[in-house]
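Every protein chain except one is present and positioned as in the full complex.
Order of writing sets the chain letters: A, B and C. Residues in each chain are counted from 1.
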Amino acid sequence: MEEYKIDLNCDLGESFGNYTLGNDPEVIPLITSANVACGYHASDPLVMQTTIRRAKEAGIEAGAHPGYPDLMGFGRRNLAVSPEEARVYTLYQLGALDAFCRAEGIRLQHVKPHGAFYNMAAKDYALSEAICGAIRDYDPSLIVLALYGGELVKAAKDMGLRVAEEYFADRAYEEDGSLVNRRKPGAMITDEEEAIERLIRMIKERRLQAITGKDIEMKGDSVCVHGDGAKALAFVKKIREALSREGISIVPLKEIV
Amino acid sequence: MEEYKIDLNCDLGESFGNYTLGNDPEVIPLITSANVACGYHASDPLVMQTTIRRAKEAGIEAGAHPGYPDLMGFGRRNLAVSPEEARVYTLYQLGALDAFCRAEGIRLQHVKPHGAFYNMAAKDYALSEAICGAIRDYDPSLIVLALYGGELVKAAKDMGLRVAEEYFADRAYEEDGSLVNRRKPGAMITDEEEAIERLIRMIKERRLQAITGKDIEMKGDSVCVHGDGAKALAFVKKIREALSREGISIVPLKEIV
Amino acid sequence: MEEYKIDLNCDLGESFGNYTLGNDPEVIPLITSANVACGYHASDPLVMQTTIRRAKEAGIEAGAHPGYPDLMGFGRRNLAVSPEEARVYTLYQLGALDAFCRAEGIRLQHVKPHGAFYNMAAKDYALSEAICGAIRDYDPSLIVLALYGGELVKAAKDMGLRVAEEYFADRAYEEDGSLVNRRKPGAMITDEEEAIERLIRMIKERRLQAITGKDIEMKGDSVCVHGDGAKALAFVKKIREALSREGISIVPLKEIV
Partner (left out) sequence: MEEYKIDLNCDLGESFGNYTLGNDPEVIPLITSANVACGYHASDPLVMQTTIRRAKEAGIEAGAHPGYPDLMGFGRRNLAVSPEEARVYTLYQLGALDAFCRAEGIRLQHVKPHGAFYNMAAKDYALSEAICGAIRDYDPSLIVLALYGGELVKAAKDMGLRVAEEYFADRAYEEDGSLVNRRKPGAMITDEEEAIERLIRMIKERRLQAITGKDIEMKGDSVCVHGDGAKALAFVKKIREALSREGISIVPLKEIV
């Protein structure tokens, strides 16, 4: 019998100074991989230390979540950085976060770019190559967590890095495996039961129905979940229950790729 | 015959974005240890990569030069951080800089706090202890470069870290081995010949005449030099010639402590 | 019959980017003067516009709340700025906030420094003089809102500016009219009824019992209230009810000084 596995990842450690964001202590026990902000689009060194300590205590895996240097825009606005800038911003944030892992005696598992940096990388091979070059030069055993089928996946594979592809349970997909633009009708899967059914089929059959109705291949390794708000937390719990019922193991990325 | 040794350290990599500061390519061949800014009081990731590459090419040792998060004040204004903040700011900057060392395949040699952070640490044991705790938890083989006789030296020794004590050739000293306040007359040794003579005696005899006239013990391991401006560069060259004439080896910190 | 008046001021507009802080819409109807953050210790231009629009709609007065350039520390850590820096940081933030007032067609009423900037000014005449110089040069009709009896009050008076003195209902006072250090036992007035009784006596009799038991003079023009959390909001409502019961008018600073 085949063993089915999936990782649940969540953005964490996004508080800053006097500002608290998200609900880290509540979502941590529900996930297997944490994407930890590194001080550019969110977080500060106190928050980073706290987040790494929480991940360690809970026994979940930590990854770096580097973003654009745009705290005011939370890294969600595209900034036209050069590939060289993408490289050094990745290195800087990777090292900064890893310092807290080293101080706590844990190993960083993965790197997932944040927000607009993630979206731009998915579309731009040169940017992705620069990000992957930084990761390889820093620690070639790190896993790259990237949008399913995007340029960052290609660049990571071309460079011989381990890659995990991310699946969004609440989003519809085009026939080519890309996300349906949020502005299009039907882009969001708002029915939680439907989202969970699709997720389970994706894990077991590696297939999904595209928005056009056509059945496509989809091999996600990790599902992005959220911890901000009671509704989001309840949805993660529902997902966990359904996965458990279906005999699907929830394991960190490093046990998948 | 006893072998005399001294390290020449200089703050480097203090440019930022579109702004250039200092004269790194000219001073690098003259020194043995570079204190590289880490993006808080100066520098950015592009500058950090360039600086680490230059240090590597020249074969000099690189150290982290963490400062207060005060780019506007160049880290020269005291900021009342807590020991815990001092710890995590050190970790953050240390890791960020080390990322560029790892990517270039070199090892970080030391850590020297910058500006007001350096001055506060020299006076405050709790702050120094927090900084040293960060260094030990990150990499206990790193050397702490600190003001001769200051609290940072004590905290590093108490924690079992390697310490190098810094000597200022252009400054007068009090009887207790502390620097004479800049506002006092005679605080600066403006005569270069005198400064060099004092330096040589300090290295060979481990003694120095305090501003009061009294002869005191002084065991500096490293001399702070500057690379900004033709005069500063000429002074470093003069120091090198004098040291060479006296048979004193100019070697990096790691060969001294 | 004498008419009794008091202003209720509150720090507002302290959100930043993706981060929300405080409960501005709920506290605005309860106060008469808003101290609006200006982007240095908190806030950003979108938040500033929103806050000024809310103040305008509610018909309350807006003041600038300039702080140290320390977003990570929320302006609560002392930063050793020079008087000249204090001057230009005040001018910068004052002008920036006033731009939103001008765009909305309202007039700025006052200036109250924030956090560590406020505390340092209260103790340092030179710093206070620099802040007041900035205010006078920008608009001499602005009211300075400052700690009762502090150096900022003196500097403002010496410069001929209008000054309002701030009273803290939840704090004990020394015989000289200064705040009891928070670390001392009895520094906080935790009993709300007692705090309100003291406030009413302060308004009507201009007197207060110091922590030593001695009766002292106290002429506060404005009470600092808070809007973060249900408890804080309930306390402001209690204060309003008590003031109303006692026939004390709650009016903005400009109707008092």
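Everything that follows uses one rule, which is that a residue touches a chain if its C-beta (ideal position, glycine included) is under 8 Å from a C-beta of that chain, and two chains touch if they have at least 3 such contacts.
Small disclaimer: the values here were computed from a predicted structure and weren't measured.
The chain that is not drawn here is touched, among residues C:Leu94, C:Leu145 or C:Ile203, by C:Leu94. Listed residues A:Met72, A:Ala187 or A:Ile211: the one in touch with the omitted chain is A:Met72. Think of the hidden chain as still there; on subunit C it touches residues 39, 45-46, 48-49, 84-85, 87-89, 91-100, 102-103, 134, 137-139.
Contact between subunit A and the unshown chain involves residues 69-70, 72-73, 77-81, 85, 116.
Counting over the whole complex, subunit B has residues 14, 16-21, 42, 44, 71-74, 76 touching the chain that is not drawn.
Everything below uses one rule, namely that only the chains that are shown with their structure count from here on.
Under the touch definition stated at the top, subunit A and subunit B share these contacting partners: C. Ranked by how far their CA centres sit from the centre of subunit A, the chains are topped by C.
Contact with two or more other chains is made by residues 72-73 of subunit C.
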